[in-house]
Structure formats: C-alpha cells, structure tokens
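Only one protein chain is missing from this complex, and each of the others stays in its spot.
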Amino acid sequence: MAEKNTLKTYDINQYEVQKTNKVLKVLIYIGLVIWALIDLFPIYWMFTFSLKNNEEVYGANVMGLPKNWLWSNYEKALTTGNMPQYFLNSVIVTVAAIAISLIAALMATYALTRIVWKGREMMNAFFMLGITIPIHSSIVPIFITLSKLKVINSYWSLIIPYSAFSLAMAILICTGFMNDIPKDLDEAAYIDGCTLWQTFIKIIVPLMKPALATISIYTFLQCWNELMFANVFISKKALKTLPVGIQALSGQHTTDWGPIGAALVIATFPTLIVYIFMSKSIQESFIAGAVKG
Amino acid sequence: MKLKKIAALLLATTMALSCAACGSSNEGSGNNSSSNANNSSNSSNANTSTAKVDLKNEKASLEMWCIATESDSNRKSYELAIEEMKKEYPDITLNWEAFENQSYKTKIKAAMAADEVPDIFFTWSCAFLGDFVESGKVYCLDDAYQDYKSELPEVMMGNSTYNGKHYGVPLTMNIVGLFANMDLLKEAGYNEVPTTYDDLIKCCDALKAKNIIPFGCAGSETWCVTEYLEPVIEKTIGADTMNDIFLGKTTWDNADVAKAVDTFQSMVKAGYFDPNAVSLTNDEVKNNFMQGKYAFYQNGTWNCADFANDADFFKKVKVTEFPVIDSGKAKLGQLIGGPSDTLAVAASSKNAAVAAKYTFELGKRICHYGYLDGCGLPAWTPYGDTSSVNGLTQDVSKICNAANAYVLFGDTAMNADDAQKYLDYVAQVYGCKVDGAGFISGLKSEIR
Partner (left out) sequence: MKKNKSKILMVVLFLLPALLLFIGVLIAPIIMSVFYSFYDMKSISLKGADFIWFGNYKELFTSGSISFWKALGNSMLLAFLSVFLQLPLSLGLALMLGKGIKGERGFLSVYFMPVLISTVVIGQLWRKIYNPDYGILNAVLGLLGIADKMPTGGWLGNEKSALWCVFVPTLWQYVGYHMLLMYAGVRSVSPELREAAKLDGATDAQVDWYVVIPSIKPILRVSVIFAVTGSLKSFDLIYVLTNGGPFHATEVPSTLMINMLFERNRYGMGSTIAVMMITLCFAFAILISAAFKERENYGRKKHTEDI
C-alpha cells in the first residue's frame, strides 16, 4: 500500500498483452504527433519571426525560415531592452524566494508533522488556506506595508511576497515527503540525546533533499511568471524582472515584430535549454509534488 | 519673421485656451484664466522674491520618473535636455527612470499611496494630477514660478492650477489632427482634404469604392476612439457646450450630443472604419496608416514627429482639422487638445524647493527640444533657432493660430472614475452597443 505514494512505474513493455493492435497504435501516434506539433509550432514561429524584418512577417514569408537571418533584432532587444539584466534579476528573485520558502516550510512542516501538540491540525489547515489566496488581491496593502518597512524598490520587495505566497504549496509538498521518513529514525536520535533541533538538522534535513527539487519547481512556476507585483514594486531599471521587461518592450515596439520576438526568445530559450538537459529529473520532481501532495 | 509667427500663435492659443482651463473646475474658476501676459515683463521683479534657490549653488541628488521610454517620440528631447542640465548644474545629479505608458499609471498611483514618489514625476494635467493635489501629495510651485513668468505664459499653467495655485510645469501642448494620406485620396479623385462634412462622407464613399479603408481607429485603446468621437461631438455642439459638459457644469443630457454620437456611429456602420482595428493597439493602427492601409488617421499631433521621421511617408501626409457638422453651433477653429504632458514635484521630496526650480529649467529644455523634434507645440515661449521644425508641426501651429476655442481631451479633463465610465461608453459606441440616446442617458445617470 505504501508504494502508492511513491513514484513507482512499471516497465510496461515486458508484458505481452499490453501490445495494442497496429491500427490503434497508428491512431495514437497521429494524435500524439498532432498535439506535439501544436505545442512546438508557436515556439518555432516565435523563433523565426525573431529573425525577420517586418516585410517578411507582414506577408512575404510568414511561416518559413527567415531569408536573411536578422541577428540585429537580438542586438536591439539586448541593448534597448536590457534583457540579460532582467533575466538575471528574475533568477535572483526566484532563487531567493525558493530558498526562503524552503527553509520556512521545512521548519514549519517539522513542527506540524513530527511534534505532537494541540492545534497542529488547525495550524495546518490555516496554512493550507494560502494555496488559494490570489496574489493580486493583496497588492495595495502589501505595497503599503513593504514601503513602511523601506524595502520597496529592492529585490526584497519581491522576494518576501513571492516566498510567502509559495509557502503553502511548499508546506504541502514537505508534509508528503516528511511523512515518508520513518518515525523510528528521529525517535532513535531522540533517545541518543539529540534535541529536537539537532534531530531536525542532522536527521530530517538531509533526508529531505528530494523535496528540494520538487519545491523548487513549483515555486519557480509561481515566481518566474509574476507580473503585477514586479511592475508596481520595482522602479529601478536595474532591478526589473523578465515579465516586466517583456511587457514594457512589447508596449514600446508593438509594430516592430523582430525585436519583440528576439526578447521573447531570450526570455524563453535559456529555461527551455536547461529543461531539455534535465527534463527527466524535472518531470519526476514535478510528479512527486502531486503524488506527495 | 519666425518669431512674429510664434508670438501670434501664442497669443491666439492664449485667448483660446482661456476657456479650457479645467484645473479650477471645483472652486475659484476663472481666476486663473485671466492671462497674466502683462506680468511677464516684471522678470526683474522675480529675482527679488523670497525663498530664492540658486541651482548653481545647490548640491543635490534628485529622482525622476517619466514615460519617455526608448521608443517614445519624446525620448530624444528628454535625453538632450537632461544632458544640458547636467552640464549647467554639475552638482545636481538626476536619476531618471522611464516606464511604459500603461504600467506607469499603475505605478505612480501605488507610489502615491505609499509616499514613495520620486522628487519629480511626469503626470497628465487636469484630473490626473488633480487627484494627487487633492490628497496633498504635490508640492506647490507658486514660488518657483515667479522666475519663469516671462517664459511660461500663465494660461499654459491653467490645466495644472488648482484653487489658484500652480502644481505642474507643462511641456508640450497637442491637439487632435486629421491626418490624411494624400496618395490614397488622389486615387479616389481628391487632391485636397475635404473641408466640409458632406464632402468628407463623399470622399469616404469614393475611397471605399476603390477598396481603400477610410479610417483606422484602435479599439483596444479606447482613448483612440475619443480622438475620433470628440471632434465629431465638438463640431456638432460647439466648444463651449462641450467644455461645460466635460467640466461638469452641465449634464450629459443633451440631444445634440446624442445626434453627434449617432453621426459617428453611422460612419462606423457605413464601413468607413477598419473592422480589424477593434483589437489592435494604437501603434499597430498608426503603423498600418503609415503602410498605406488607411486614407485617414485622426489622432494627437504628437504623431508629427514619427511621420516626419519616415521620409517616404512624410511626403504623402497632410494634417487638417475635422470639418464642421452643425454650422449653427460649431465652427472651424474649435479644437480638441491643450497642454497635458506635465512635470510635477512631490510634496514628500526632501529637496522640494530645489526640485521645483530644477523642474522648471528641465521642463523648458524638454519643451524646446520636443518642439524641434515635432513632438508637439511648445507650452513655453520658444527660444533659439526653430526653423528646423518639420512642416507638419508648422501646419499644426497654423491651425492653432486660427483656433478660437479648445476643449481638453475628455479622459484628461474628467476625474479617473468618471473618465473610465466615459471611456466605457465610448467603447460601446464604437462597438455599436449603444446609440446616441443610450450614450447620453447612460452617462447622465452614471456621472455624478
């Protein structure tokens, strides 16, 4: 029964019966390929128009590869838009938010699952409310609070809300992973004279490594995209994040498709390249989150 | 020669603008509209006024937000002006950030809420700035203005004057112009832009017969629809009535407005407007116009700069004003527009007095370079050699020369809540969801 919560897949191909009939198989392939094309085509198109001039985009060559590869579009996106800086900022904010929500979630989950105390169920339910609170609904109060703390216009003004809004999901995932760690382990440590804190640091945290990847992915998906907070809380150009940069650039060059395309590609491809190299582990960590949650 | 013309322009503008001053709509209206042109000779006087700040002796670091992003037509004038200021006042450092128009509105309002406004900020005059003034967030510029009365006519300050106090430094002023692609008009057999409404309609039909779309109007940005609708209303009901409605002196319950709205809608229904443009942005529509997709494009005269930068297109384009529809109530020379782009100083600024003075100096230069670039007409008295100003902008100044009344853009004149309701109804008119009667009855009941 316990296997149900862990990620266990079977090698289906060793079972003869699983082999379905030919016609069905062809149909399945057609279906799968069509959806793969639907997924890939817009990305391909984005890449091609990032290298075209308006003449080609506007009709001369809508779908094909660009006739002369206009790398100057990238130059424009990089210089006027300052995309690398925005990308770096997004990475900094996201990584910090992941780190903070991870630490806070690990500690809280430990208290919620490993220490018996009155009201822990209540507390858990309280945290779970956070999963559904829409981040935009609190933009004005958070802005006023953060500006009183004098952190507006710094990375912290994004890191703090992002990690807070990722916290509930992180606790949920942590709970799943921590439940899989046998109780006997920390009981043994306790008998050996470890304090709760020592047990936590020495026993639990090292065993929670798999949760790190899973939480990172879910927090990444939440923070990497966020537009409104980043737009309102950050004014310094040097601190703007990717979504804000893209939105601004697109607002400025609405009719100049090439540089927008280039900016979109610059914002997208690094992530996709990392993903291609790590797709298996990313997918598995992602799945783990759902199964554990 | 040139100077004379400009003096004439300014005089005309001064007279015409005097009834457009909106900042004072709540109280003390009219006071600021009396032009202080004769005060301007007292510039020697100004030097002795109290609270003197000499920028040369000041050491400060100021922050500014504006919307002159890299692709904005005003960008160059900001850069040149700031460069010049740096040379002139090396001890004052200015850190400035430019934001995209739409997100700037969000930003500046949130910043106001938290007293996180930079020392100097860009704002639209009238209601947009008025909301901030009302909540005490804007520094009063009366003292600093004393030194600039000779260069910046009082009447140009009208839209940023509240209860008789000045809160903003205007940069450029713009009107709505009817831009025409003369090549396309020729194809339809017109060598000149039609000067009467009936002719214009005939011209549209001729264009349609040649498969040319007469008008392009961006539906996804409702302010672009007002650029078409407001002149139609003005040329039907007259500038005075329209000002009264915009400034809340009388209600929207006006049968002539309904008639004007129906007129506009009949043009939409007749297929004079590009149906695809409903989901486009203004930049996309403007680009279509420059590509020769539309015969006419009615929008702000700040576009002159962009048109002038495209040498091929510049040869084809002409600017006029929308023809009169009801000659009993309206006449030529009644325009939509006025000084709207404004710089203001935050009340929370630690160096407010320095910032105020700096803003006037900076505003003067931005206005100067902006005028040279064709971003609009100068709110300040022009200085230096202005003969390089493009022909289109010069035509605009000719139109303004002959102007006798201005009505400020509706969404600038009204407070934010009313302006949004107004825009909502304008969008519905463009989409043919309400007719003229629905428009006036809706606005009458919704706008308090």
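Lettered A and B in written order, each chain numbered from 1.
Methods note: a residue touches a chain if its C-beta (ideal position, glycine included) is under 8 Å from a C-beta of that chain, and two chains touch if they have at least 3 such contacts.
Source: prediction; values computed, not measured.
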Hidden-chain contact residue, picked from the options A:Leu78, A:Met123 or A:Cys194: A:Met123
Of A:Ala164, A:Ala189, A:Ile203 or A:Leu239, the one touching the omitted chain in the full complex: A:Ala164
On chain A, residues whose C-beta touches the chain left out of the figure: 1-2, 4-5, 7-10, 12-13, 15, 17-18, 20, 24-25, 28-29, 31-32, 35-36, 38-40, 42-43, 45-46, 49, 57-59, 62-63, 100-101, 103-105, 107-108, 110-117, 123, 125-142, 144-145, 160-161, 163-165, 167-168, 171-172, 175-176, 179-180, 182-183, 187, 196-197, 200, 221, 224-228, 242-243, 246-247, 250, 257, 260-261, 264, 267-268, 271-272, 275-276, 279-280, 282-283, 286-287, 290-291, 293
Sites on chain B contacted by the missing partner chain, in the whole complex: 105-106, 109-110, 112-113, 131, 134-137, 219-220, 275-276, 278-280, 284, 288, 415-417, 420-421, 424, 427-428, 431, 433, 442, 446
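Just so we're on the same page, only the chains that are shown with their structure count from here on.
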Touching residues on chain A, where the partner in the complex is chain B: 58, 80, 139-140, 143-144, 146-148, 152-153, 228, 231-232, 235-237, 244, 247-248, 251-255
Residue ranges of chain B touching chain A (in the complex, touch as defined): 65, 69-72, 97, 99-103, 106-107, 110-111, 113-116, 118, 281, 283-284, 286-287, 291
